[in-house]
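Encoded as structure tokens, the structure appears first; notes follow it.
Every protein chain except one is present and positioned as in the full complex.
To keep things simple, chains are lettered A and B as they appear, and every chain counts its residues starting from 1.
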Amino acid sequence: MTILTDLQHDTLTEIINIGMGSAAAALSTMVKDEVSISVPDISFSSIDAIKDNLNELDTSNLASVRQGFDGELSGDAILLFSGDKSLEIVRMLLANTLGINDNDFSDFEQEALSEIGNIILNAGLSAIANTLRFDVNSSLPIYKQGDIDRLVTSDDKSQTVLILRVDLNLENKQIKGYVVYLMDILAIDQLIEHIDRYINSIPN
Amino acid sequence: MSTKSVLIVDDSRVSRMMVSAIINNMYTDWTITEAASGDEAITVLSELKPDIAIIDFNMPGIDGLQLAEKIKQQSPNTAITLLTANVQDSIQAKAATLGVSFAGKPITEEKIVSIIS
Partner (left out) sequence: MHEALLKQIVLSTDIGMIVVTADSSVVLWNQWIEKTSRLSADKAIGHQLSQLFPHLTGSRLEQAIDDAINNGTSALLSSAWNLYSLPLFKTESEDADLLQSLMIKPITFNDESYCLIEIFDVTNSHNREALLREKSKESEQALDAAETASRAKTEYVSTVSHELRTPLTSINGSLGLILGGVVGEIPEKARGLIEVASSNTTRLLSIINDLLDIEKIEAGKMEFIFSQVDLNVLCSHVVEQNQNYAQAHNVCFEFMPTKQPMLVSADTHRISQVLSNLLSNAAKFSFSNHAVTVKLNKIENDYCRVAVTNHGSGIPENYRDNLFDKFIQVKGSQSSSKGTGLGLNICRAIMNQHHGHIGFDSVLNDTTSFYFDLKLADGYH
């Protein structure tokens, strides 16, 4: 698996954390409460092995928001949360104490989750794109629920997966999730190249 | 401006590098000390009372605000600035009550300039 040097690891984590900071600020304005998002860990995996790397979640029941991106860097970004928790969060945020179906998300709630996912994924991508100077476009979010095999899929099985562990704190509840970037090996190489370029640009 | 001492506290090495580089560029004679966590910073404080402290909010262990309180106790003359990616009213407010300045990440030259003047 791709191994980053300590410095590269540190840089990528820091860049994404800054991005997530603005996502948290945006969410906080929306839900009118304190929100914080931190990314304590990043790692790499292959699509096949992804289950082993998502330790904080029950991979059989996940809620996901997925956005494709293309341009100088291309791939898919997927936000993964626990299926049960997500419903809880959304209902709490929408100040709805009563759902119609306790087990299903209505379209309304799916859309709300898509928006939250969109904000978080855009923040991560923008941070990477702006700081590392990539020209990328992202597409609209798509919501899907189910088993990890259904959610993290790709036609190209050789794709590498960059995994970010995400801790989202909302109204004193902590929700653990992951942001997973599916990219091919060329994209990963480019990413690392740009990280090095950035590090070298810091005068020493 | 006379020579000053600066303490930079951030768990991100790159972040420390950036702040350090910007300050060095402007004031080559200033002393810069780095700490990677709140605990490390407290150890440094037992020896050094810096003129300026620039601390990250989101760190493992004690967070930036808790550290700021400690610095205020141990080294009341230090001008403290909290740097954070998470610019929310609640954090800003808490910083203000402590008498701590506030700046949002990402770090730019202008921001550092306004912090140290």
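Throughout what follows, contacts are C-beta pairs under 8 Å (C-beta built on N, C-alpha and C of every residue); 3 or more make two chains touch, one makes a residue touch a chain.
None of the values given here were measured: they were computed from a predicted structure.
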When the whole complex is taken into account, which chains on show are touched by the absent chain? A
One chain is left out of this view; which of A:55, A:137 or A:174 touches it in the full complex? A:137
For a quick check of understanding: of A:6, A:52, A:107 or A:155, which residue touches the chain that isn't displayed? A:107
Which residue, A:12, A:129, A:148 or A:166, contacts the hidden chain when the whole complex is considered? A:129
Chain A, residues in touch with the chain not shown (by the definition above): 26, 30-31, 67, 71, 94, 96, 98-100, 106-109, 111-112, 114-115, 118-119, 122, 125-126, 129-130, 135-141
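Here is the rule we use: only the chains that are shown with their structure count from here on.
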Centroid spacing, where centroids are CA-atom means, of chain A and chain B in whole angstrom: 29
Touching residues on chain B, where the partner in the complex is chain A: 12-15, 17-18, 21, 24-25, 58, 60, 84-90, 104-106
Residue positions on chain A within touch of chain B in the complex are 6-7, 10-11, 13-14, 17-22, 24-25, 28, 34-38, 40, 131, 199, 202-204
